[in-house]
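Apart from one protein chain that is not included, each protein chain of the complex appears where it belongs.
Up next is chain A:
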Amino acid sequence: MSQPEGKGGAALEVRFVPDEDVLKHIADDAGTAGLGQRPPDTHLESESEYSASCSEEEEEEEEQKEANTVVSGRKTPAKTKAASTPPSQKTLSKKMKDDKMSNLVEEYFEAHSSSKVLTSDRTLQKLHKRRLNQETLRDLLKKAPLAFAPEIKELNQQHECLFSKWMLQLHLGFNIVLYGLGSKRDLLEKFRTSVLQDSVHLVVNGYFPSITVRSILNSITEEVLEHIGTFRSPLDQLEFIMKRFKEDSSLELYVLIHNLDSQMLRGERSQQILAQLSSLPSIYLIASVDHINAPLMWDQAKQSLYNWLWYETTTFSPYVEETSYENSLLVQQSGSLALSSLTHVLRSLTPNARGIFRLLAQYQLENKDNPSYPGLSFQDFYQQCREAFLVNSDLTLRAQLTEFRDHKLIRTKRGADGVEYLLIPVDDSTLTDFLEKEDEDV
């Protein structure tokens, strides 16, 4: 997009960004509850209008250019225009639309024109708000009443009427994808419990942080097909599944995927495999997507494999489950997952190895108040381990460290002096928890 102004104009823009922000805030404060008075962006509704207004937009840019030369730059040109020319009733809506379009473009460039960000420097720490952890967050949310419960319920009931239609369409060879605001988990659960009770089905929580296509394929081969044995690659596994389903026409499988667009599943290869899976006539896939860019995951080939029918199921239900794993910005990183994996791995090691890890953890905790703590240098660590009778040569220590590193329990980095430093990449509270737990075990 070309900005109508020259370089000087762009500089002008930068200067007046704060002004505009302030203006906006003042205007908003004058308004009711501090919420914006923007009209809904109806122009999104139809693409044709979009393109139709293009030529006029150019015209307007021309006009803006003129306005810009006349007005000595106290306000942005668009504002000047809106204020100075009271448009006739007839063209008002059109003009508004155009204004909005150019505002939209301006807004983007305003936000991206300067590398400097104009926001206040307040931080949560200064607010004296304790960071909530996942559990207290849950408890607190339970206390908050769900707004508009009857309306939401009604909305859900409307969707539930579609269940048998979905079944019909699934059986006719289509797959179903649900979109719209609100968690669709409960809806799909309801679908599962009310319709799929008597058939074999697989539920996949796409939002689960360590879900992989492999695990989905594994659950099909191991649990559905009761096949014992491993596969060299997901492709082999997929082929095996496809063969089995083609051979045995009595096999049927319903697959429900919550959040097909999750971080873990949105990759090209995963989608390819899932698409091929869904193209089998006796596998019925019903999935939900939430991300605004979810449809970008699929190219034509995948879309035709998926053979989607789209259903809008706006539920307005909170995404409680879906966001519970996310290490959200404001939630204290409880690290419960990391903790369980730590203990899990450590439990499989020799007592000596556990001791080695303990030493490192303790040392790290002792230094937790030192912000420039580089880690424990290898030589010091070796010395300490020797003193504790944990190793007898630096080779054994090295072997042990390699094993830790393979399990991502430690990280090594070289300092400025070329010395190797060892770190446990886990936050301090988790580490404390871990040590406490270890002590209990011992």
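Convention: a residue touches a chain if its C-beta (ideal position, glycine included) is under 8 Å from a C-beta of that chain, and two chains touch if they have at least 3 such contacts; residues count from 1.
Operating definition for what follows: contacts and distances are computed from a predicted model.
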Identity of the absent chain, which is to be given by its UniProt protein name, from "Response regulatory domain-containing protein", "LisH and RanBPM domains containing protein", "Peptidase M14 domain-containing protein" or "Origin recognition complex subunit 3": "Origin recognition complex subunit 3"
Chain not shown: contacting residue from A:E312, A:D369, A:E387 or A:D417: A:E312
Among A:V289, A:L342, A:I356 or A:V391, the residue in touch with the chain that has been omitted: A:V289
Residues from chain A at the interface with the omitted partner, ascending: 17, 21, 24, 28, 31-41, 44-45, 100, 103-105, 107-108, 110-112, 117-124, 126-127, 129, 132, 136-137, 140-141, 143-144, 147-148, 151-152, 154-155, 164-165, 167-169, 171-172, 174, 179-182, 189, 192, 196-208, 210-211, 215-216, 218-220, 223-224, 235, 250, 252, 272, 289-295, 300-301, 303-304, 307, 309-312, 314, 316, 318-323, 325-326, 328-331, 336-337, 340
